[in-house]
Structures are given as structure tokens and as C-alpha cells.
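For this view, one protein chain was removed and the others were kept in their places.
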Amino acid sequence: MANKVYKESALALADLLQDNMTIISGGFGICGIPDSLLAAIEQSGVTGLTIVTNNPGLDGMGVGRLVNTRQIKKLIASYAGENATFAKQYLAGEVELEYCPQGTLVERIRAGGSGVPAFYTPTGVGTQVAEDKETRVFDGREYLLERGIFGDLAVIHAWKGDTEGNLIYRMTARNFNPVMATAAKVTVAEVEYLVEPGEIDPEHIITPGIFVKRIVEVAKPHKHIEKRTVRPRA
Amino acid sequence: MANKVYKESALALADLLQDNMTIISGGFGICGIPDSLLAAIEQSGVTGLTIVTNNPGLDGMGVGRLVNTRQIKKLIASYAGENATFAKQYLAGEVELEYCPQGTLVERIRAGGSGVPAFYTPTGVGTQVAEDKETRVFDGREYLLERGIFGDLAVIHAWKGDTEGNLIYRMTARNFNPVMATAAKVTVAEVEYLVEPGEIDPEHIITPGIFVKRIVEVAKPHKHIEKRTVRPRA
Amino acid sequence: MPWNREQIAARAAKELKDGFYVNLGIGIPTLVANMLPDGLSIQLHSENGMLGMGPFPYEGEEDADLINAGKETITKVPTTSFFDSALSFGMMRGGHINISILGGLQVSEKGDLANWTIPGKMVKGMGGAMDLVAGVPRIVVVMEHEAKGESRLVKECTLPLTGKQVVDLVITDLAVFEVDPNQTPSLRLIELAPDVTLEEVRQKTAANYVEALS
Partner (left out) sequence: MPWNREQIAARAAKELKDGFYVNLGIGIPTLVANMLPDGLSIQLHSENGMLGMGPFPYEGEEDADLINAGKETITKVPTTSFFDSALSFGMMRGGHINISILGGLQVSEKGDLANWTIPGKMVKGMGGAMDLVAGVPRIVVVMEHEAKGESRLVKECTLPLTGKQVVDLVITDLAVFEVDPNQTPSLRLIELAPDVTLEEVRQKTAANYVEALS
């Protein structure tokens, strides 16, 4: 009987990683990032990667791991602040960066995962995002043609998953993860809690198991906070 | 303070209904249909309607109510079987029918609700669905250009909703409802249980309240079963 | 002896492999649900927003909110998930479902499928059939070989198409054909029902095909 469960991130990825592949990675900032899977990619030493992610994390954290080791050839992201090493490499021309507005980025990934090769969007019309892109007017308004994105591999982080690959997320750690889960030849999910089928209410499942080929439990990951903001107790 | 709650379906719709408007209606078969809201539309007597729904329900049930009263000018649907009155009217040329493949239909509605005016899809290439539509080749495969749909009014059925308009659904009664909730100038939801904000876990909410302008509780709706299939007890 | 409906379904069930996500059409395909190979992990997809379909409910346990694409009452299983129609069709169009077993009215020798309407006769509709054939990588059609004495395996479909060059395998009451678009003719007879002869298939098949029994 088909088994999706792997004991370690490195084992889950071992036969999947190749130089010059396209990897889609979940997370917003360092929230909801598949850090254990990214650490395994770092350790593997694969290089020439095209990484699709909202932003390249912090120095040595999340996708930032692969920045430090120069495993990335090209980054497709909506934001690249907060990572000084990436900024330095980019300004020195050592890494490619394709800026994609965040909503366009997630819609391109959703399109790729759902068999839509291209769509029109109002976002970016008249800006440098529109350079070299087709435009078209519908009902008097101008739109850009944007293409779907489909990766060789997607790595995502979920809170809880069952052995069938059904996943749920926790608060804003959900972000890009469920969409990215749909948009690669192979999706590997790391989860904080691995449970049996039936333990997650079928009404609450966000990512159905069909999208998840492999799953690995990463017990008690250390989650960093990028900007700790608090208020005084009254 | 803004109030979305209405006491009755008729009151929730009273100032919204107009002849010749486009109404998007949730449900698959007669499962998850906003029958109370549709009954109020029937009662109102508005006519010349364009109805977007997966299929026109059964005789006098769901959208079938508006078939019997001849309030529909045009139906956009993926399926029109199981409703003899509609079939008769259609074969007599008394009502327009635009067939739209089910996946294209829901994607057009999703596009309309999320600001995407048009997208390409492989569905229907080489069939009568492709007649009069633009085609385009991406990466060696042919696709059709399909337009988004955005209604004047969407009527949907949910299981539970809070006064802010956050909604959850029950099993396969979810179907088109969450997508349709996003795609109209005004969305009115009928719910079986109206609760206070906070009573639905924010992780479980399927339709955030931003999409729902009005909400009405329809206590204990009578739910019909279209095809009762059972197995013998062992 | 030609296969009956159950036997056609049983032959189709052999196409299912461990770990597959499967969409079954209405009619003969529905029967496949009762013939899933033992010990394999197979999840059934229902276009109206469900993966992991269970059998019909026990009498008295029917729930109007839990139906399949044929509007029949069903049940859930431990692996079940529910979702909306957009995600459901994203699964299809995006190639995530491994195989679909569908009924057919006509299949052409190039693998075109017609199965959604008979003009002037049926007011039904394509439902999700066009999405399935456009998105699912393996399409198996199960149907009677003939309708009213006319072959359903044809040179060109005369009924409105569901999809062009989309069929991979056809299982009729008489035989099994595969469609290989890289060969001419594309249609290849690969299996006969018990006691059915090559001659009988020749007589009852309007499409060109190669006899390629193994």
C-alpha cells in the first residue's frame, strides 16, 4: 500500500533533488517556511536553483539558507528586503531576481497548479512589471497577460498532516503553502504533527492529500519571530 | 454599526431585485441550494433573469422554481438534465441556454470574483464549446480564452454563519457556494445556524465575511434527496 | 460470451494502481467503486467537492448534504476531505487525478470522445466531462460496443465531441482497445472478452484498428 511518510527531510528529498531545478517554497517572511526541508536542500549541495517564493527569508533562515551557500541562480519573488546577503549578491550581479507582484505571484502559482497556462490581471499595468508583457483591453480597462508557474518540486510547511497527506495550517503560517502544494511535479510537506487519517475533520482540511506526495514530521521546529511587537499590559 | 443580519429572505432581497439582472446561485443538483432565497425571488416576480448555476435543480425546487414561473431569460449552466419543465421550455425555444463545462463555469466565476477578466483553459478545445472563442497555443498545446463572470447578485447556502458574515458549509453542500460568494455586487447568504463572531474557529472559516453583505437564518430547511441510494446492512 | 456491465467494470478496475486518485463517471463506471483491488490505496474523487468517497449509506443514514456527482447519497471514509468546486476542478485540469473512467456514446479511431449529448434528444449537458478529458492524464471509456446495431467505435464521431484525441483505453462488452496516437491506425485491439472472436469484433466495429492481441 502506497506510503507517503518519510522519517527525515533528507530522506524525503534524496532522489528528487537535481541541479538547475525549479523549487517552489512556502512561507511569508519566515512565517510558515519549510525550514527543515530547506535545510536538507542546503545540505544536499544542489545548485543552479530557480527558487519561487514570496521573499528570501532572513540571513541563513528559510530560503536564506540557499542564499548564503550560493545555490540559487534565480529568485522569483515579490520582495527581497530583510536579507542583506541576498541584497549584496544581487547588487553585485551574482544572482538573478525576477520581481513579481505578490498577488500575481500567488495567482501564477495557482494557475500552474490548476491547469491554467495564462491569465490576465490588472496588477502592474503601466509599471516596469509590464515590460515585455502583452497587454489587452477588456471592457475598457488594460490588463497584463501572466503565465502560470509549475515547479519541479514544492516544499511546504503545515501544522498537522495525516498519512494520506491531508494538511491543515496554523493561523498566518498558512499563506502561500496551500497554493504552492498544488503546483509542482512533486510536493513534499513538513508537518509539526503527523496523525492518522480521520484525526483531522474532513471539513477543516485545507490541502487534500492528492496534492502531497511525501510527508515528514519535524517535531517541535524552532520558530523565529522576525519583528517582535508587543503592547503593555493595561 | 454595520448590520448584515436580516430576519427573512424576502427582506434581505427586497431592494436588490430587478428585472433582467444576473443572479448567481449556489448548489449542485439540489444539494447546498439557497432554496429560501430562491423562493423569495420566485415570490418577488422579477423576470428576464440571467441565472448562473451548475444546473437548474428539479421541478419547482431550487432554480427550478424560477423555471416554472418563467422568470428566466437565460441560463448559464453545465448541466440541464433532471428538470423536465426546463427541457420542454428549452426545446420549444422559450429560454436561452449557454452550456459551460463545469470546471470552466466555476473558474469563470472565481475569475470574476478575484479581478481576473479572462484566462486560458484546455477544457472544451475542439468541441462546440470552442465555437466563436479565441484559441491560443502555449507550449505546444491549444487553449480557449474564457471570460470571468460577475453577477449583480449572488445567493448562496451555508451551514453556519456569524453576524460578520463568516461562513462554513457542510460536506458536499459546499460545492459552488464559496466561489459564488465572491463574484457579485451583493452576496446574500442563507444559513441554517446564525451565531456570534468567535463561535466559528477562524481556521475553519471557508468564506470570510468580506464577501457576504447580507445574511439570513433559515431554521431547519427541508432538504430533499435527489437519488436515495443505500446498501443493505451486513 | 460478451462481458456484462459488471464484467466491463471489473476489467476497468484492473487499470487502477496503488496510490491512484480516481474519478468515476456515471453509469457503468460507478460500478467500478465496488471492485477496487484489495490492499491498494485508492481514493475516489467526486467532482462536486470530495476526495475519499465511501460506499452508499445504510438505510436511514442517508444525508442530503453528502452526495456524489451522480447526486446519489454516499458516505465518507477516514481519508475523506471536502473542498469547493474550484479546487475540485483544479485537481482535474491540473493533472492531479491519475485516471478517469467514463461512459461513452462514441469513440473515434483517433481517440475522440462523444458522451454528453444527442442533439434534439437529450437536454443534459457536459457537466464535468470536458474538464476531465482535458485534464486527467489517462482516460478509460467503458461502453456497449454497439447501440441499436450501430458500432460505437467509429471513424469520426457524428455526435458532439467531449474532447479530441483524449481517450487512452476503450473497454466494451466485446473487447479492449488502446489508443496510441503515435501509431497509424491509432486504435489497437489488445484483448477480447471470453469466447468473443476476432471476426465478431471485425463485423461490429466501424473504426479502423490493428489487431494487437498479446
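So that you can tell them apart, the chains are marked A, B and C in the order they are listed, and the count of residues begins at 1 in each.
Simple rule for what comes next: a contact is a pair of C-beta atoms (placed from the backbone, for glycine too) under 8 Å apart; a residue touches a chain by one contact, two chains touch by 3 or more.
Model, not experiment: these values are computed from the prediction.
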Displayed partners of the chain not shown (whole complex): A, B
Option touching the unshown chain, where A:K7, A:K220 or A:R233 are the choices: A:R233
Contact residue for the chain not shown (choose from A:Q71, A:T123 or A:T187): A:T123
Residue in contact with the excluded chain [from A:A12, A:C31, A:A154 or A:I205]: A:C31
Residue ranges of subunit B at the interface with the undisplayed chain: 1-2, 110, 112-116, 162, 164, 166, 182-183, 196-198, 202-203, 205, 208-211
Interface with the unshown chain - residue positions in subunit A: 28-32, 54-55, 77-82, 86-87, 90-91, 97, 99, 101-104, 106-107, 109-110, 121-129, 159, 169-179, 206, 223-233
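Note that only the chains that are shown with their structure count from here on.
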Most widely separated chain from subunit B, with each centre as the mean of CA atoms: A
Separation of subunit B from subunit C, taking each centre as the mean of its C-alpha atoms, in whole Å: 28
Distance between the centres, which are taken as Cα means, of subunit C and subunit A, whole angstrom: 35
For subunit A, residues contacting two or more additional chains: 114-116, 202-203
Subunit C residues counted as touching two or more neighbouring chains: 76, 82-83, 86, 89, 92-93, 134-135
